[in-house]
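Read through the structure below, which is laid out as structure tokens, and then see the notes.
Complex shown without one protein chain; remaining protein chains in place.
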Amino acid sequence: MLDTEKYRIAVIGAGPAGRAAALSAATLGVSVDWYDKQDRAGGKLNEYHQLFPHRVKPETLLSGFRESELPAGIKKHFGIAVNRIETEQAQVILLSDNKVVGGADAVIVATGFDFFDARLKEEFGYGMYKQVITSADLEQILKTNPSALKKNGADPASIAFVHCVGSRDQQIGIGYCSRLCCITGIKQAIEVKELYPSASVVNFYIDIRAFGTGYEELYREAQEKYRIRFIRGRVSEASENQQYNIVLKAEDTLMARPLKLTVDWLVLLVGMVPSCTQVELDNKKGVDGETGFYDLADPLTGSRISGQEGVFSAGACNGPMSIPEAIASGRSAAMEAFNYIHSR
Amino acid sequence: MGLKKNFGFDIHSGRQIDLDRVDKALADELSELVGAWSACINCGSCVATCPAAQNGMYNFRMLHYQIRMRVETDYDPSLPYIMQRRVETDNNLSLPYISLEHCLLCGKCQLVCPRGIPTRYLAIQIMQKTRQHAEGIPSV
Amino acid sequence: MQKVFHPFDPFVLLFTVGFSFVGIFFLYKVIRWIERLSQGDRELLTNNLFTAKTWKALGEVIRESLLHKKIFGINRRLGYMHMSLAFGWFMLILIGNVESTYYSGRLFKPIYVSVFWRFFEPGPTFPRAAYQPGFAFWMDFFLLMVLSGLALAIVKRFRSIWLGLKKTTRQRPADRWALTALWLVFPVRLLAESVTCGANGTGSFLTGSLGHLLSSFLNLEPLVLPLWWSYSCVLMIFFLCLPFTRYAHIPSEAVLIFLRRYGIRVSTESPGYTDLSIHACSSCGVCIDSCQLSDVLPGRPIQSNYLIKSVRHHEYSDVQWDCLQCGRCEKACPVGLELMPIRQLSRSDMAIGSKSTVLGHPGLHGQIPRVLYFAGCMTHLAPSVIRSMEIIFNQAGSTWQFYDSDGRACCGRPLKLAGQTEGANRVKEQLQAEFLASGAELLVTSCPICYRMFTEDYVLPGMQVVHHTQYINELLEWERIQVIRNNLAAAYHEPCELGRGSGITNEPRQVLSRVYKNDVTPEIEGLCCGGSLGAPGLNLAARRAVARGAYDELTLRKPDVLVTACPLCKKTFSRISEMPVLDVAEAVATSLTGVSAPHEMMSLIKTPLKQSIVAG
Partner (left out) sequence: MTKYWKEYQKEIAGDNYFYVRSCIRQNFFPGAENLFLNILRKDLGKKVFEDADHTTCTGIGYHTDIVPLETTMTVVARQFALMKEKGFQNIIVSCVTSFGLYSEILDLWKHQPELKKKIAGYLMDATGRTFDEPANMVHASDILYKYRHEIAAIAKHRLVNQRTGQPLRIVDHIGCHYAKTFPERGVGGSEFPQVLSGLITAWGGSTVDYPERRHCCGFGFRNYLVQENRGYSISQSKIKLESMQPYEPDLIVANCPGCAMFLDRWQYTLEESEGSVYGPSGLKIPVVTHEELAGLVLGYDPWEIGLQTHQVPVEGLLDKIGITYDAGRKYADRNGNLIGEPELINQHVC
């Protein structure tokens, strides 16, 4: 048996994937250095209202991030933004703004994703029109102050969701599908409808990609129970009228006719893009040129980043991923990092 | 006003659907009666198996979708046969009703619908409710 | 009390008002019913009035309206309840009339005289009359009978299951008034008679004993008149309510029996007869028990007696679209009402003018076939049935053509079932002409729905219409095809449209007896599979529950396969069955000697679909 405790694995990122990786590595007996640019653990989980498709509160997950829940082998280094990794003689060196902040035998990068900057799709007027918000904004509103959706004290009469904003769009150079915006839109539409039952809620979609367990069921529930309308066609233009409502133009592709709709709120279901604080790797390799996410050496079975030694990645920094997928990916990266150290 | 000057061309309202101005009454009433209707995903299974659709007169999916979208289906150049039907008719019934006259009510569509929508009942209800709406009969 | 030649007391006026109202009302109703018969139906009435049919009708009226023989057959306690009330009351009136005639010596006298005879003539002295056969005894006897029936009725209202009924019918406000009055009539009569007898020291074992008992601690004389006033009053209330309640069935049913005996049936042309049928429903609730939906959708007023109520009171409800139209209630109805046609007519009230048409059938070509095969639209969703028929036709060496190979045709019955008579006729006219033009001698269809339409509505001179089970049975009998019997046990599910609807019950089972060693079909009235076209409003879950219930009953005796003869039934059961569900045609096609069905078909037929779905 190896004396595993003397080996160190660094985990960058304290979201669901990072936590799963850190916990799993600690369970395997390795010493873990856990980094995050923020002062607290949880990453984007802290900003969510409810998690799809079962609509549990993120707090139920976040409780597992508490200090008391962590094993002794994990050492936290929060508030440090590791943004560069170098490898030297089979050792990984972590740098923050060119200062060395630590080292390890292997590193698991779990830096997650950012929401697409909706201002780039300027035709939706995000950042110009007050009534145009993103799904991330709506999540915040639902979490902290749902009555912010009221207009002049009255319940909102109509809310439209646009799917695929910053996803599957060659115009902005994003060829991939963010996968999770569909179910987010379905979930948020239901939440809004529950809050304001009299509101007419419309989702404009290209395809509904309800791929996960329970997603299709939630989609159907949205249609049948909540009477949320799904119009196949993407909004391509939004403007403001005198009452500061948003006038949408889309095509109902099933009817092959253009349509116009005025809504109180336009919610842009923004896609997932690589985190802007993504860690730079040796030789600048390991990043997919098309998507900007990490490129895995063996995308079918592995977590090692291509062109790197001892550098693994977990979660949505590899591409759009749901929370359970990110957690599974974190665990598997820990196992792989552990095996890597042993086989050295 | 009265006299309109003829410039040799027509000003048309265009094909844009104005969802702000549609009449919701019929669609809402039918949604209450046939709850599963709103779960339609426009897969087209119903039309694929429909004997009347093979006869070339009728597209049930498009028809009920138009009603669900609360779109007034009067003149629609993309559906030439419906246009012809419109020309033929001189009563005040709306197009779904006229087009639905081709339905054989055989119920095959119901057997193939992946969302379990009672489509045959939907057809019957559309027939009834459109007539009631056309005749101004308040529904029970 | 002084015996008077013209017995009268002001209280009789109440009764007289009520009774006259009923009499005049029903006289008017009968005139209206007959007026609103079609010309043909009116001729049937006049031609048959003075024939033996009238006597037979009279017999039936006694059997059914008074003795309620059919309800007895279904449920003895319920039968007794109806019989005791109807027959007992009838006998009270009859004996009262005879007694009053006997004592007054007047054959013609106001009706109230015999109704209130005990008031005018308290009868022989108690206890001498108690055990002697005589008017007083029989009057008490039948009063007791009525009261026992009433007791059952009260029990039924509150504890219906004891009477063998799962559900009891719901009441309207007018019904409640009438019911309360009816419940009060006989106890009040008992009291009035007992008090009168007690005061006079007369009466038989019931009224005399009770009167004797009461007189032992009460001065009865002042109670006599108020009680008779009460009795007359409740009678009046009951009679005034009667025409507007289900009790209107009492006179209506008798009229219905006569007209039915004369051959009149429910049709659009004779709205008078339909209206009469609706009035003749006693709302007994037998239809609720026979309905498979009573368990699946408890509390939902789908069943026929609710339909009839809603039609009668002009309350259209969408609920009526949930009915499976399986015909089980029609078969069970003790009044013999034509419940299926009545429902179709009620649906047609809401129908639109259909312009349905069927275009072009490339199936017809070349030489004149002897046999024309019409699969039916639903059969196209069960292609193995079509394949089986192809194998059987070819093995039998028939010259045949496949009429609806392109799946465009419809027989029109679905339209008819939805009340779209006009559209159904349009389709019928079209297909009828094409069938006749084909020159074929035999029209074979795989669909019982089409079969029923072709036989009931189409006029096809020179062309015989058979269901494929009949055709196959004949082929087997004539040894045009032969099958090898296997060792399996089969249960036959009789499709509603084929069995109850068209009376084809033997042929399918004869065919099956040649294919399967054991027939383990349970001896029950045919159940609906739940896939019925008759119930457009029924949702998938309810349909599945109906299918599940029927499936459980059908497979009680552990068959190896479930066999049916309708593509719709096959599809419906396949989705829930744990054993293979076959059409008779498939069972035969896979058992033929001299030809083997394609392998893919054999495997499909021998494995339950559900399993193959799971395995796949």
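Each chain gets a letter, A, B and C, in the order it is written, and its residues are counted from 1.
The rule we apply is simple: a residue touches a chain if its C-beta (ideal position, glycine included) is under 8 Å from a C-beta of that chain, and two chains touch if they have at least 3 such contacts.
Everything quoted here is computed from the prediction, not taken from an experiment.
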Displayed chains contacting the withheld chain: A, B
Options A:R40, A:K57 or A:R119, residue touching the unrepresented chain: A:R119
Residue among A:L61, A:A157, A:L195 or A:V247 touching the omitted chain: A:V247
Of A:L95, A:A157 or A:I172, the residue in touch with the unshown chain: A:I172
Sites on chain A contacted by the missing partner chain, in the whole complex: 117, 119-120, 122-123, 125, 127-128, 171-173, 237, 239-242, 247
Interface residues of chain B (partner: the chain not displayed): 1, 4-14
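We adopt the following convention: only the chains that are shown with their structure count from here on.
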Inter-chain centre distance, chain A versus chain C - centres from mean C-alpha coordinates, in Å: 64
Centre distance in Å when chain B and chain C are each reduced to the mean of their C-alpha atoms: 38
Residue ranges of chain B touching chain A (in the complex, touch as defined): 14-20, 31, 35-36, 38-42, 62, 65-66, 69, 71, 76, 78, 115
Chain A residues touching chain B - in the complex, by the definition given at the top: 208, 220, 223-224, 227, 229, 231-232, 252, 254-262
Footprint of chain C on chain B - complex, ascending: 33, 36, 49, 51-52, 54-57, 97, 100-108, 110-112, 116, 118, 120-121, 124-125, 127-128, 131, 140
